[in-house]
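And now, chain A:
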Amino acid sequence: MAEPILKVNSVTKCFGGLTAVDDVSFSVEKGEIVGLIGPNGAGKTTLFNVISGYYAPTKGSVIFQGNDISGKPPYHLAGVGIGRTFQVVKPFAGLTVLENVTIASFLKHPKKADAERHAWQVLETTGLADRANVSAAGLTLAGRKRLEISKALALDPSFLLLDEVVAGLNPTEADRTVELIMKLKAQGLTILIVEHIMRVIMNISDRLVVLNFGKKIAEGTPSEVSSDPHVVQAYFGEEAA
Partner candidate 1 sequence: MNLLDVNGISVNYGDIQALWNISFSVAKGQLVALIGANGAGKTTTLKSLCGLIPTASGTIHYDGKLVTGMPVHKVVDLGITLVPEGRQLFPKMTVEENLLVGAYLKRAHGKRAQTLKRIYEIFPRLEERRTQTAETLSGGEQQMVAIGRALMQDPQVIMFDEPSLGLAPIMVQEVFKVIQELHNQGLTIFLVEQNVHQTLKVADYCYVMENGRIVGQGTGKDLEADESIREAYLGF
Partner candidate 2 sequence: MKFGFVRVLLLIAALFVAIPAYAEQRNFFKIGVITELSGDLVTGGNITKRGYDLWAQEVNAKGGIEVQGKKYPVKLVYADAQSNPAAGAAAAERLITQEKVDFILGPYSSGVTLAVAPVVDKYKIPMITGSAESPLIWKNKFKYTFGTIPPINFTGATSIKTLTEMKPAPKTIAIIGSNDAFSKATAEAYKTAAEKAKLKIVKFSIVPSGQDMTPLLSAVRSMKPDVIAFGGHDEEHVKFVKALKQIGYTPKALLMHCGITDKAFIDAVGKDGEQIFGTTCWTGTAKTKSKVLWPNAAAYAAASQKAYNNPGDYTQGGCSAAGIAFQTALQKVGAKPGMDEAMRTKLIQALEQIDVQTFYGRVKFATSGEFYHANVGLDPLTVQIQGGHVKTVGPKASVEAPAIYPMKEWKSR
């Protein structure tokens, strides 16, 4: 088997006394979709921030395509092919949708005309083209989530970190987003996704990694994971003894 595209080696991240991520290891193979799940506050977003360079791990390392990227700044990681979205969508509110995506396109297309052309293409893919010229602040939540994906995609990444891009959408919109993710996978992208909507993540993930209290409590295919008693307990709370 080829070298995994991403390897997370015993990553620990502490904030003061709080250990948000505790000795987590897993890897992602090229072309797969790995779901990262766990109850609220389990440390998923923190782990995302470590992988995407926002936090340096307190311990452990992150290896991307064979290179140690732990502690490298996010803009460097964007350059080597890691795109990410944010859980709390924060578009550049004062700018239009097209401008938002164009900014990301500059990474691979330094000329403005090229970047804009590329941004249009991305918007076509994500279905936002008809809203290209509206202010990003004027988008609906679904639109903003799609804009998040568009921005990440405009980087032409080889690896995508998606943080709750479905949560909060109605079923129709959710289905469209799932469709989009599957399309991206078909194009060869590797994806690590955090999602709360189980329906979605169970369907699209090749493998799941489950976190609780910052620790990895399970890993495996969706069916393996869903029958794991630890996981069920993590989600529904402990049965009172």
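For anyone wondering why these and not others, all candidates are chains of the complex that A comes from, given by their letters.
What to note about this one:
The rule is simple: a contact is a pair of C-beta atoms (placed from the backbone, for glycine too) under 8 Å apart; a residue touches a chain by one contact, two chains touch by 3 or more; residues count from 1.
Predicted model, so just to flag it, every value in this text is computed and none were measured.
Note on chain A: across 1 or 2, the candidate touching it in the complex is 1; the others do not touch it there. By the touch criterion given at the top, residues 17-18, 39-41, 137-138, 140-141, 164, 167-168, 170, 196-202, 213, 226, 232, 235-240 of chain A touch candidate 1 in their complex.
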